[in-house]
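Only one protein chain is missing from this complex, and each of the others stays in its spot.
For clarity, chains are labelled A, B and C in written order, and residue numbers in each chain start from 1.
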Amino acid sequence: MIIILDETVTEEQIKHVADKVAQLGLQTSISRGTYRTVIGVIGDETKLQSAPLAAIPGVAEVLPVMPAYKLASKQAHPKPTIIEVGPVKIGGGHLAMIAGPCAVESPERMESIAKSVRAAGANIFRGGAFKPRTSPYSFQGLGEEGLKILRDVGARHGMPVVTEVVDPRHVDLVCEYADMIQLGARNMQNFVLLTEVGRTNKPVLMKRGMSATVQDFLMSAEYIMAQGNSNVVLCERGVKGFDPATRNTFDVALVPQIHKLSHLPIIVDPSHATGRPELIPACALAGVAAGADGVHIEVHDKPEEAMSDGPQALLPQQYAELMDQIRKVAAAVGKQIG
Amino acid sequence: MIIILDETVTEEQIKHVADKVAQLGLQTSISRGTYRTVIGVIGDETKLQSAPLAAIPGVAEVLPVMPAYKLASKQAHPKPTIIEVGPVKIGGGHLAMIAGPCAVESPERMESIAKSVRAAGANIFRGGAFKPRTSPYSFQGLGEEGLKILRDVGARHGMPVVTEVVDPRHVDLVCEYADMIQLGARNMQNFVLLTEVGRTNKPVLMKRGMSATVQDFLMSAEYIMAQGNSNVVLCERGVKGFDPATRNTFDVALVPQIHKLSHLPIIVDPSHATGRPELIPACALAGVAAGADGVHIEVHDKPEEAMSDGPQALLPQQYAELMDQIRKVAAAVGKQIG
Amino acid sequence: MIIILDETVTEEQIKHVADKVAQLGLQTSISRGTYRTVIGVIGDETKLQSAPLAAIPGVAEVLPVMPAYKLASKQAHPKPTIIEVGPVKIGGGHLAMIAGPCAVESPERMESIAKSVRAAGANIFRGGAFKPRTSPYSFQGLGEEGLKILRDVGARHGMPVVTEVVDPRHVDLVCEYADMIQLGARNMQNFVLLTEVGRTNKPVLMKRGMSATVQDFLMSAEYIMAQGNSNVVLCERGVKGFDPATRNTFDVALVPQIHKLSHLPIIVDPSHATGRPELIPACALAGVAAGADGVHIEVHDKPEEAMSDGPQALLPQQYAELMDQIRKVAAAVGKQIG
Partner (left out) sequence: MIIILDETVTEEQIKHVADKVAQLGLQTSISRGTYRTVIGVIGDETKLQSAPLAAIPGVAEVLPVMPAYKLASKQAHPKPTIIEVGPVKIGGGHLAMIAGPCAVESPERMESIAKSVRAAGANIFRGGAFKPRTSPYSFQGLGEEGLKILRDVGARHGMPVVTEVVDPRHVDLVCEYADMIQLGARNMQNFVLLTEVGRTNKPVLMKRGMSATVQDFLMSAEYIMAQGNSNVVLCERGVKGFDPATRNTFDVALVPQIHKLSHLPIIVDPSHATGRPELIPACALAGVAAGADGVHIEVHDKPEEAMSDGPQALLPQQYAELMDQIRKVAAAVGKQIG
């Protein structure tokens, strides 16, 4: 940690800061520059976590040198982690191909979508039974009935299933049916929910919050891991941008950033990142080329009857064509599906 | 609602869209322009809420004409709503002056802060007992013990109290002690929590999410109101911006926007919006001048020992000076405190 | 300057960095932390301006301690600068009230607008003769003819005039007619134009770029000042945001930030910041309450016939009412107009 002092700092103030650091069992190294004095802190930075040094008079800025996450960091685990969801591997060269409708709908609809995405090469089936909708008047999902449909259809087609949990009181219920639990973008900093999910040992698919920095994102993974659950797969799904032409801005550079900072796998979700079907294929391929460990795509065979997010779904035929292209780009960067 | 069709739309597709709208019991008016055809939908738009018209082939864009919120809208209630928190009025010319430390700390510390902010003119006392921290290793709050301290100290100084709830399972507990419940920025789209809070009749202080549009914000208010709780006070606390020089960007224009669209009161929180004490007074005054119905400020008498967010707190003396200025600006725009 | 080294840095690399710094005539102070080594640089940082230390292997990050601007900084000139535009003072407690149409139009139209804004209390008259339009097919301004009209009408009503320059080849021409030169947001980093304007001694009104940080903004002021022209007035006019509900996000916190970092005056332009007349008055008052040194407002008496930006203009009557409120808020914060 580096403590930059005000230009007008007094000797007394410098001493006060240094004493404060010493009380916490850390050493200091003071550099007196021509314009500014800087205090380097030597030792275990985590001891300073709760010490508001920046509030001390004379302190201009406090710069951490170590990231605040540990379990999620590459330092803790230099090799890429491979997460297993049923028979599917994610990370370390293995790609998850997650597909399915936004919301779980009727068994017949789910059956027909599952069949087509499986044939195209998807290896994990998705569908929401509890939907976090921005309007209280929109369809909120089928609940437990939806979980059953999802599990049964997935099983029939040999695909493990992933579904979102939105309520800490439902975590056990969702774990009964799902092979992987999804945490939505709007819940990325719902620390109560992160903590409950961390107490299970289910693989977790955590979407990036709409304005989360890479540090925020890894801190949320740390929350889950600090409870004992290390099976976290990250997912870039677009961040807020200034151009209303797309729903969000697809931040593909997050993929190499996460691979540099963390051992956790990261996949991409171009469906939510762009919100427009005609942009999804290009962004899916971009994600794979950038090193993503999987692709999450919403697919629906009757988008105009979809109960949620129909306008952004790919048709089964479009998904199958995209999967052909994904296979080629994956081969070009030395990855395999599953 | 206006449905803009693709340039290449066929007559068959136009008929298909119009039929779909008619099935929902609405009328259409088709304008065939030189380059584009546009369908106006006549009738109650809410019938279209779950119809993904944008997914129909030939449809380029669907533009709603009515906002998706109703209870929160000015149409529903043209006069400004005045919310009462104990003896304090918020809205319609009455200003809430909410002050206190970020987290509830020891009874002695709370006592001393309460005394000073009360003397300066604060009328609602704040403090967090359940803290949503970005790090799992940071202080998470004193829990129920903190709620007791807050209530007792507030009562002793004649101030109703506001405190944050982060867990849907704690809503009843928090309601027992608090006069007003706070929903934090990170939970603005935690729809499970919004729904639970909507089932109480406590006044709610809802902070704006870090990247919530004005429409998102009012939709979250609608969630609470749709459950029966109309006592919602909105709070602008800064949105994500591109300049790391401030923690967030203080979006003061939200104040007149909310006043134009909604009858709900809106206050400002310059402490979180800027994250820097030297910018707080100017932004507080800006908020009042822009018509805000109150100001939320973090105050601590020993910031360097604060258990959370010390570096952004004002000192009691700074708060007292700011309150003097606020009184002058409030008078200039015809508002009174409380 | 602080140089943070990689965790895996070698002794040889540390030595190489330190030698590089020494070659430039500066001293180093090395702190070896438990996890990271940090080099503090002692001496005149500007010597490092062109040395890409961050490119040296083993260097993780280079953090400047001093801002890169000097002439614009408060260190260079601790007291607020007061800029004089004809008889009008800007800064140090004096407010500029700049008003007029977006583009210079006919002499009759200009006459009528000037008369009304002068009566309302405006002290500087504005209008664009060279318009930087986003479409090549839009009205580009009246050119020199517009400059003449502006000057003559301003003179008749006792107001100095400000107008935009967009071409470095027109700087002399514009200086002949105008009392103050405006640099538009899109030209804030047009360094060629900044340099030309810096060679004159005309007061300059520089608008903030749409995504300029406070540091970027002051660096652009430095460009002008480095050429010898210190008469720079800054103007906040909104930055790009994620909510399409307003044209831009009005960043009122920039006002106290500039006052903390620089001696230059800063005014606000709520017309461009919001793009919506119903939000302009609240934002204008917010700016004055936050300490702005003036307000820039577009006024037109026939907005539906305006040749540019009509929809965001205030009507003369609305401007007069706003001026009444501005006078009250200005008095509350101890400022006077002009």
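We adopt the following convention: a residue touches a chain if its C-beta (ideal position, glycine included) is under 8 Å from a C-beta of that chain, and two chains touch if they have at least 3 such contacts.
Just so you know, these numbers come straight off a predicted model, no measurement behind them.
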Original post:
Which chains here touch the chain that is missing from view?
Top reply: A, B, C
**OP:** Return the single residue from A:Ala99, A:Val288, A:Met307 or A:Ile337 that touches the missing chain.
**Re:** A:Val288
**OP:** Check the options C:Thr46, C:Asn201 or C:Gln336 and report the residue that touches the missing chain.
**Re:** C:Thr46
**OP:** With the missing chain put back, which residues of chain A would touch it? List them for me.
**Re:** 211, 213-215, 239-246, 249-253, 255-257, 260, 273-274, 278-279, 281-283, 285-291, 325, 328-329, 331-333
Subject >> Touching residues on chain B - with respect to the absent chain >> reply: 2, 4, 7, 29, 31-36, 38, 40-45, 63, 65-66, 75, 240-242, 244
**OP:** Just the residue numbers, please: which parts of chain C touch the chain that's not shown?
**Re:** 20, 46, 49-50, 52-56, 68, 132-139, 166-169, 186-187, 189-192, 195, 210-211, 216, 219-220, 222-223, 226-227, 239-240, 303-307, 309-311, 313
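Criterion: only the chains that are shown with their structure count from here on.
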Original post:
Comparing centres built from CA atoms, which chain ends up most distant from chain C?
Top reply: A
Subject >> Geometric centre: closest chain by C-alpha means >> reply: B
**OP:** Check the residue numbers that chain A and chain B use where they touch, and answer same if over half are used by both copies, otherwise different.
**Re:** same
Subject >> Centre-of-Cα separation between chain C and chain B, whole angstrom >> reply: 31
Original post:
What whole-Å value do you get for the distance between chain A and chain C if each is reduced to the mean of its CA atoms?
Top reply: 39
Subject >> Junction residues of chain B, two or more chains touched >> reply: 211, 239-240
